[in-house]
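The structure under discussion appears below in the form of C-alpha cells.
In this view, the complex is presented without one of its protein chains, the others remaining in place.
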Amino acid sequence: MKPELEGVSGERVLHIYRTMVRVRAFDEKLIELGKRREPIIHHPTLGQEAPAVAACAALNSDDVIMPYHRGWAWAIGKGMEPGRVLAELLGKRTGYCKGQAGPHLADWDLGVLGRSGIQGAHLQIAAGVGCALKLEGKRRVCLAFFGEGPASTGAFHEGVHLAALWQVPVVYICESNNYQFAVPAREVMRVESVAEMAPSYRIPGVTIDGNDALQIFTTVGEAIRRARDGLGPTLIDCRTYRWHDSYYQPENMATDHRPAEEVAGWRKKCPILRLKARMIEANLLSPAQAELIEREAEAEIESAVKFAYESPYPRREELTEDVYAS
Amino acid sequence: MKPELEGVSGERVLHIYRTMVRVRAFDEKLIELGKRREPIIHHPTLGQEAPAVAACAALNSDDVIMPYHRGWAWAIGKGMEPGRVLAELLGKRTGYCKGQAGPHLADWDLGVLGRSGIQGAHLQIAAGVGCALKLEGKRRVCLAFFGEGPASTGAFHEGVHLAALWQVPVVYICESNNYQFAVPAREVMRVESVAEMAPSYRIPGVTIDGNDALQIFTTVGEAIRRARDGLGPTLIDCRTYRWHDSYYQPENMATDHRPAEEVAGWRKKCPILRLKARMIEANLLSPAQAELIEREAEAEIESAVKFAYESPYPRREELTEDVYAS
Amino acid sequence: MPAERAAAQTAQEMTFNAAIQHALGAEMKRDSRVILFGIGIHHGANFRALAEEFGRERLFQAPIAEQGFTAAALGAALMGYRPVVVIGRGDFLYCAMDSIANEAAKYRYICGGGRFRVPMVIRVNSTGMGGGEGSQHSQSVEATFMHIPGLKIAIPATPADAAGLFRSAVRDDNPVLFFEHRQLKRSKASAPVPLDPDFTVPLGEAAIRRRGRDLTIVTYAYMVQKCLAAAAELAAGGVEAEVIDLRSLLPWDKKTVLDSVARTGRLLVVSEDCKTAGAGAEIAATVAEEGFSSLRAPIRRLCYPDMIVPGTVYGESLFMIDAKEIAAAARGLLGR
Partner (left out) sequence: MPAERAAAQTAQEMTFNAAIQHALGAEMKRDSRVILFGIGIHHGANFRALAEEFGRERLFQAPIAEQGFTAAALGAALMGYRPVVVIGRGDFLYCAMDSIANEAAKYRYICGGGRFRVPMVIRVNSTGMGGGEGSQHSQSVEATFMHIPGLKIAIPATPADAAGLFRSAVRDDNPVLFFEHRQLKRSKASAPVPLDPDFTVPLGEAAIRRRGRDLTIVTYAYMVQKCLAAAAELAAGGVEAEVIDLRSLLPWDKKTVLDSVARTGRLLVVSEDCKTAGAGAEIAATVAEEGFSSLRAPIRRLCYPDMIVPGTVYGESLFMIDAKEIAAAARGLLGR
C-alpha cells in the first residue's frame, strides 16, 4: 500500500509541501526586492500559502485557474516558474507575457487565464469560462481564487449566480484573511464566512481551515468532482491569515495596524510547519529531506532572480503589438 | 373601541381599499390609452396593487420612497394625483416634473425620490438616502420597491449590503410576480423568494402573501418600526402576480406566453376583492359604499385624463433648464 | 426563413432587424462556437427560433446582470468560443462598463504574448432616441467606446450593411460593439440584403452614400437618412453635398473622409450623440490635424445638445435633428 496522509497520497502531500516551501522562498525574496525599491508589484502571501497550492494540486494539468492579486502561490501551484514570473514583474521580455502584463500574469499552456486588477471581475469571467468548459464536454474545471474583499462586489453576486444558474464547472475559493488591505474584514462585511452567501445561489458553501493544506486538498477535490460531474459550482471559504502587511513598499506609510499578538498567534499556525510536522510524524518526510527541500527552493529562487535580472527588456514596438488580434 | 381588521385600524383599511381601487381604475385607463397608441410608458400592475399601496399606507407623510417601473400603485399610494402622473407621461408642463421626466416621475414634497430606468440602481441609491435619514436623526424611513428581476443585479447585492453595514432605515420590498417581462423567474433565479438572500447581509428576510394587503401593511409596519429604531434594513418578498402582459403596446409581438389557467387562477386571488370581502364581513364596508368608491375612482380618473390631455406642452427651452443646478 | 429557401435566393428585402437575425442564424450554423448571452433569449421574439434551432445550450439566458454576463462572454471567448452578447439598450452598456472597457478591451493585452483572443460581439439591440423611454434608455453612447483601445465599433445604417458588418463582427477576433439604432430596426432599404453567407462588410470602411463637390457630410446610423434627405434638399438649391456613412467608428475610415474633404474643402459632421467629446469631435479633430490644408471653411458639428434626453415622446421630438437643420448647417458652411 502506498503511503498516504489523511487520505491524500504521499506523493501529492510531498508535492504540496515542496510547493509551499518554494512559494514561501519566492515570496520572501520578492519582499526583499520590494524593500530595496525594485519596481515590482507584489502582495505578500506569507502564511497563507496553503489554499492556492493545495487547490491547484487537486487539478489536472488541462484544468484552468483564474487567480487574484495576493501572492504567487497559485502561479507556482499551477506550474509557473519563479524566474519567468519575476521577469514579467520586472517587465522583461522573458516574462510569461513578454513583459507587458506585469502582475496581470497569464499563461495559455498552463491554463492560467490572467489576473484582472479589478477586484471581483474575474468571478464573472470564470462563470463564462465555465460555460465554455461545459460546452466542450471534456470534464475540465476552472478554479477562481479571491480574497474576502470582492465578496462585497456586484461582480461576485452576478458571477456566482450565473455560474449556479448555468451549472458550470467552477469552484470559487476564497482566501479569507481577516483583512482587506488595512481594513478589518468585520468592519465591512456582515457575514463571517463568505460561504454563508452560498444559499443565495443554492450552491454548496463550505468553510474550512485555510492553514490545513490537506483539508483544503480534500475539500476542493470534492468540489472539483462535483463540477466535473455537472453538479455546478461550490463556494469554499478558507480561513487564513497573512503575516506581512498587505504590501511592502518602504514608503508605504505603515498600513499595518494589526495587533502584534494577533500576527504572532497566526505565525504559530504556519501551514508549512504544520504539514511538515504531520509528514514527519507519518514518516513521509525526514528532517534531512525537509532541509534539502528548503535548500533546493532557495537555490531555485536564487537562480530565478539571476535569470530575471539578466533578461533583456522588450523594445517599445513589441509592447504595441497585442492591442488587437488580427 | 374603534373598528379594526386584523389589527389594522378601520380608517387605514378603508384608505388601503380605496387606494387600490383608484390604482386599478387608473391602470385600466392607461392600458386603454396604450392600446390606442397614446405615447405613454406604462407597465400594467393589475392584480398586484396590494404591496405598494399597503406599504405606503404604513408610512408617515415625511417618509420617502424609491419606486420602480411597474405601475403607479406606489405613486398613488404616496399621494400623487393620477392627473399629474398622466400629464407627466404625456410630457405635459403640468406633470410632476414639468413633462421632462416621463416615467421617471418624482416629487420632492411627497417624498417620491424618482425612478431610475436602470433595474436595481435605486437599491443602492436608497442605501445612501438611508445614510442621510440616519444622520438627520428624525426617525424617517425610506421604502425601496422592486421586482424580483433586479435581485440578480450587482446593484442589489452592493445596495442591500451597504444598507445593512451602515444599519440605515431602509425597507426593501420586492414584488415577486413570477415573471421578469416574458421570462419565468425560475429560469433565471436560484432562490424561490428573494428573502432567501437576506442571510448574506444578516438582515431579516420575510416572505409574505403579496395579495394580502393587511398582512403587507403589518409586516412592512413592523420593518418600518425596526428601521426607525435604528435596527437597520429588512428585506420583504411579497408573492404576487400581474394579470396583464408586462407591457401593453399593440405592436408588442405578444410577449405573453403564460398559461391561461395560471393567469385565471391568480385573477381569483384579486387583492381588491379579497380585502373587500373581509371588510364587508367585518362590517367595515357595505356593498353600497364599495360601489360608491368605485364610482368615485372612475370619475377621478376621467377628470384626470381630461386634465392631462388639456394641459399644455412645455416649450423647448424649458426642457433644457435642469441639466445643471446653479 | 428556412435555410433551403434562403440558399435558393441571392438577396432579399428585409428589415434591418431581420437582416441581422438572418446573419446571426447563418453564423450560428456556420460555426458551432458561436453562442449567445443575454436576458430573456429563450423567450424573446428575436431569439426563440434560434433557441429551437440550435438548442438552448448555446443560448445562455441570463437574469438582469449586464456586468456579469458580458464578463462571462469574455470568459467563453477566451476559451475559444465566439459569443454574441445581447444588450437591451445602449445605456445599459454603462452597467457593463467594467466588463467592456477594463476587461474585454484589455484582456488580450494583459494576458500578453498574443496567445489569448477575445472574439466576442456586444450587440446593442437598441440605441438612440425615438421611443419616449426615458433618458436611460435613449442615449447614444458610442463615443464613449471610441476612446477604449482594444474595442471595435460597428454602427450600420442599412439592412445590408447590418448583415455584412454583423458577420464581420462575429468573425473578428476582438471585442466588437455592434449598435442598432432603434429607428432603423424595422426599416427596410431599397437595396435587398445579400443572403450569401460570405457576404461581409469589413469593419472600418465607410460608404459614400452620395457624391458631391461642395461639402462633405460625415455621419452614421439613423442620421444617414436625415443627411441624405438634407442633401436632396440642398441639391434642389444647387448645392452638391457628399454624404459619407462611416458604418464603423473604431477603427473609422479616416482615408475616405480625408479624401472627400480634400475634394470639397468643407466638413459637416452630423451625429445624434451629445456634442461635447462625442464621435464628431474625433472626426473634426482628425480633419483639423490631417486635412487642414484642404479646409476652406470652419468645420461644423451638428449634434444632440449637451443635455439629457427627455423622458417622453413629445420631449424627444423637440430635440431630434432633422433634414432642415442639416441643410441649414450645410448652407451656413457655404456662406449661403
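To keep things simple, chains are lettered A, B and C as they appear, and every chain counts its residues starting from 1.
Rule of thumb we're sticking to: a residue touches a chain if its C-beta (ideal position, glycine included) is under 8 Å from a C-beta of that chain, and two chains touch if they have at least 3 such contacts.
What you are looking at is a predicted structure, and each value in this text was computed from that prediction instead of being measured.
Student: Shown chains touched by the missing chain?
Tutor: The chain that is not shown is in contact with A, B, C.
Student: Please identify which residue in C:C274, C:V313 or C:A330 touches the non-displayed chain.
Tutor: Selected residue, touching the omitted chain: C:C274.
Student: Using the document's definition of touch, tell me which of B:I40, B:A106, B:I208 or B:L235 contacts the absent chain.
Tutor: Considering all chains, including the one not shown, the answer is B:A106.
Student: Out of C:K106, C:R123 or C:K226, which touches the unshown chain?
Tutor: From the options C:K106, C:R123 or C:K226, the contact with the absent chain belongs to C:K106.
Student: Looking at the full complex, which residue from A:T19, A:T45, A:T94 or A:Q119 touches the chain that isn't shown here?
Tutor: A:Q119
Student: Can you work out which residue in A:P51, A:P67, A:G111 or A:P150 touches the chain that's missing from view?
Tutor: Considering all chains, including the one not shown, the answer is A:P150.
Student: Residues of chain C in contact with the chain that isn't shown?
Tutor: 91, 94-95, 97-98, 101-102, 105-106, 109-110, 134-136, 143-144, 146-150, 250, 273-274, 276-285, 287-290, 292-293, 295, 297-301, 306-308, 311
Student: Against the chain that's been left off, what residues of chain B make contact? List them.
Tutor: Within chain B, the residues that touch the unshown chain are 64, 88, 95-101, 104, 106, 108-109, 113-118, 121, 124-133, 135-136, 154-155, 157-159, 161-162, 165-166, 321-326.
Student: By the contact criterion defined above, which parts of chain A meet the unshown chain? Give residue numbers in ascending order.
Tutor: With respect to the unshown chain, the touching residues of chain A are 39-41, 88-91, 97, 99-104, 116-120, 149-150, 152-154, 180-183, 187-189, 253, 255, 257, 313-314, 316, 319-320, 323.
In the analysis below, only the chains that are shown with their structure count from here on.
Student: Find the chain most remote from chain C, comparing centres computed as mean CA coordinates.
Tutor: It is A.
Student: Using CA atoms only, can you tell me which chain is the most central one in this structure?
Tutor: C
Student: Approximately how many whole Å separate the CA-defined centres of chain B and chain C?
Tutor: Between these chains, centre-to-centre, one finds 37 Å.
Student: From the mean C-alpha coordinate of chain A to that of chain B, what's the distance rounded to whole Å?
Tutor: 46
Student: Chain A: which residues touch two or more other chains?
Tutor: 154-155, 157-158, 161, 165
Student: Give me the residues of chain C that touch two or more other chains.
Tutor: In chain C, residues 62-63, 65, 67-68 touch at least two other chains, as defined above.
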